[in-house]
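All protein chains but one are shown at their positions in the complex.
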Amino acid sequence: MAPSRAPDFTRHTYDVVVIGAGGAGLRAAIAAREQGMRTAVISKSLFGKAHTVMAEGGAAAALGNANPADEWRVHFRDTVRGGKFLNDPRMAELHAREAPERILELEYWGALFDRTADGRISQRNFGGHEYPRLAHVGDRTGLEMIRTLQQRIVALQQADAAELGDPDARLRVFPETAITELLVHEGAVTGAFGYRREDGGFVVFEAPAVVLATGGIGKMFRTTSNSWEYTGDGHALALRAGASLINMEFVQFHPTGMVWPPSVRGILVTESVRGDGGVLRNADGKRFMFDYVPDVFRAQYAETEAEADGWYDDPAHHRRPPELLPRDEVARAINSEVKAGRGSPHGGVFLDVSTRLPAEEIRRRLPSMHHQFKELADVDITAEAMEVGPTCHYVMGGVRVDAETAATDVPGLFAAGEVAGGMHGSNRLGGNSLSDLLVFGRRAGLGAAEYTAGTGGRRIPYEAVEPKAREAAEHALASLKQGTGENPYTLHSDLQDTMNDLVGIIRRGPELTEALERLSRLEERSTGLSAPGDRVYNPGWHLAMSLPNMLVVSRAIAAAALEREESRGGHTRNDFPEMSARWRRLNLEVRVDGPGGVTVGRRPVPDIPPELLALFDPDELAKYLTKEELPETAADADEEERA
Amino acid sequence: MTPPEGAPPARARIRIPERTLRTDRWWLGPLFTTLGLATFVVYATLRVFQQDHYWVQEHHYLTPFYSPCLAAQCAPDAALLGRLPVEFPPLVPYALLSLPFLLLFRLTCYYYRKAYYRSIWQAPTACAVREPHRSYTGETRPLMLPQNGHRYFFYVAFVITLINTWDMFVPFLHGTNGGFGVGLGNVIMLLNVLMLWGYTLSCHSCRHIMGGRLRAFGRHPVRYRLWTGVSRLNDRHMHFGWASIATLIATDAYIALVSSGVITDPRFFN
Partner (left out) sequence: MSERVFRVWRGADEGDLTEYRVEVNEGEVVLDVLHRLQATQTPDLAVRWNCKAGKCGSCSVEINGVPRLSCMTRMSVFAEDEVVTVTPMRTFPVIRDLVCDVSFNYDKAREIPSFTPDPATSPGDFRMAQVDVERSQEFRKCIECFLCNNVCHVIRDHEENKEHFSGPRFLMRVAELEMHPEDTADRRAIAQDEFGLGYCNITKCCTEVCPEGIRITDNALIPMKERVADRKYDPLVWLGSKIGVRPKDTPIVPNVRHPRE
């Protein structure tokens, strides 16, 4: 097929279309297919390359294999505590309840997790988790998960091949295909429009139900652990389709990214390094994390090095080392040390495991880290300390969804995984992402299947959506037709600088205002993007098409960050350094308002049911909740304390 | 149903006339392999056909190329398994029973297969270097099926290595004045036998037999330990392969030189 510039559409009709082929997308597709739905999975990359492969530490699930005292309620409590009580409580509950089942299901599909001595799935410690809880495979758990789901999809395709003669009959993967627009008719989703990377041909998917599983937004930041795919496509698609995003101000900066050499700046150093004994030191050789334990966590964390070191072998009688505080705390602490001039030569701090474990043990427990530092930085982590610093890692915010079905505000549109918001509150615990993908990926697949079944086969005629598809095609071709104009790589680079400098870990009101102004100028420039070349695998053109997504999502983040006048989890305001119980009750909800513009609304956070609230110590609750919200006894205790 | 898509574009590989774009000296490895294998084959052939200088009566040194010695002409003490009642004509190896199997053991060995497929057969000469053959069927044709019998040659080689071990022990009991003694020859033979065992036990078939064939080790702790041990040796299979060739040549040459009186065996003890 000779590439041409005329809009040539390939049309596909499915029952359920899943956008994104990471953990959540694949799990959703499996669920939908198992309900008998003809399902399409659309992947921006090749099948099995999604960003999920980058997840290292593990998947949190209260299996109770390592410590029988662990159960879903404890996991729930840890999750809410880590999210600073801003989590959607129903999501956190479903996640904690269903994660073990999802992990065992993976094992039944062929995943090979590391084992305990009695042959069950081994679990490891991680920041913010009270018990060892992360099912893992060395430090490549994400790869194991994506491969298992990929192979499960192949197994389902093989079953279809045997039964129907065509492996793609009921479940088909569209690799290297990107969606640029959702097709909406009378307020409901009717499909999606996109292009094939390999030949630039346009594709229209018609389906009553669409699941967004597109992951995150990290590519708006200069220093990030995310791959090129993380351009906030799903966030932007949902916004433009009429859905709302919540919690967009909460962006997680992973405390430990590589800082040297420059070309790998941002690449993740797994939290398992700390879970397995690694400690953080500043340039003076001091284990500085002891100075950064916030009041709300004081009771659970060790105060001396001796106590902290005792915990690795005897967690029952020692408090946790402060290196294992939730990620937001550690990231801020590293940021402060570097700002105070106590950083490492390349602007990070030292993460040392070499003096803590024998070399052989390090190679066994942290093989990919050993490999990564050896290959990319020429550092042998069994002999010297790593230099690390915060890196943009995850967005807690995302499409607002119903906990049970993952349905968004737009009929027919579902969202799961990183693109969905609410589950993690203001800060995500390590290990909760992989289990989130499985639990809500499945729920989204089931939700979408149920929705499609509910439509009773009624379809919107293609003629009704065609104009929108034509419009999307014209829009997509604009940058190719522009003779001279803005270089998309330059614009992207300017956007990354804006977000990194003005909407980073520590935020200030005036800077956020400036960021919004700069974003307006970038938006103007984005209308004149020019991508030379033709439509066959043209990365400049692909980038030009994803920049509008990045810009609108950046605006959503900056606007929400300006609105929330407190510091909590992944949102730290220098001008409002305290956590506010009043703000705890509010989610910020972003919607689009005209081209490029967004509005920020407020929406009450659902209450934690009393029986789950009872899991927390009244003293702890008093630190988060307003007086009216506290259960009777807690309110009394608070009263007494003040008196 | 799904509307038909445009016909899939006819795509082809890139066309680059060069055999390879590698800039390193990729031909060095196969060259050395060829030279090494050729040296061994030429040396071994000459020595095996020589029918002489294989035995040092004083210390009972017997070269592995003649063990077990079967011909009627063999020195009586060199014939561990006794002598056949026929004189072997010229060009027939005295160790008629063992040599063919040892040859086949090494010919079907997974390491040597790699070595000669690359260096002699040139399929491929080196990685990412175009091979000079129009077609390729690998080990699928009947002529190549004996490669799958490696394990049987391993069994035989195991027995022959036991015999070589015996041959190595005997000279310790034949010191210059009778009784226990140690000379340079003993040391060389000991080293050779160690390398032969290293090569034989590190064999991939041996690894499979010891435990590799099991689907799960959980209920076979002993076989798991055997497999682990063999696996460790197996890492060095190539090194044992070359080292044993070197010690075989060294042992044989040494015994030939002592036997023909060119040198005398330095004794460390008796």
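All chains are identified by letter, namely A and B, in their written order; residue positions are counted from 1 within each chain.
The working rule: a contact is a pair of C-beta atoms (placed from the backbone, for glycine too) under 8 Å apart; a residue touches a chain by one contact, two chains touch by 3 or more.
Everything numeric in this text was worked out from a predicted model, so none of it was measured.
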| item | value |
| --- | --- |
| Residue in contact with the excluded chain [from B:117, B:166 or B:242] | B:117 |
| Contact partner of the left-out chain, one of A:36, A:110 or A:577 | A:110 |
| Interface with the undisplayed chain - residues on chain B | 11-16, 20-24, 110, 113-114, 117-118, 123-124, 127-128, 130-131, 133, 135-140, 144-145, 148-151, 204-205, 207-208, 212-213, 215-218, 224, 234-235 |
| Chain A residues touching the omitted chain (full complex) | 45-49, 51, 53-54, 101, 104-105, 107-110, 112-115, 118-120, 122, 137-138, 140, 143-144, 147, 151-152, 154-155, 157-158, 161-162, 165-168, 175, 198-199, 227-229, 260-264, 267-268, 368, 371-372, 375-377, 487-490, 493, 531-534, 536-541 |
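Heads up, the rule we're going with is that only the chains that are shown with their structure count from here on.
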| item | value |
| --- | --- |
| Distance from the mean Cα position of chain B to that of chain A, given in whole angstrom | 56 |
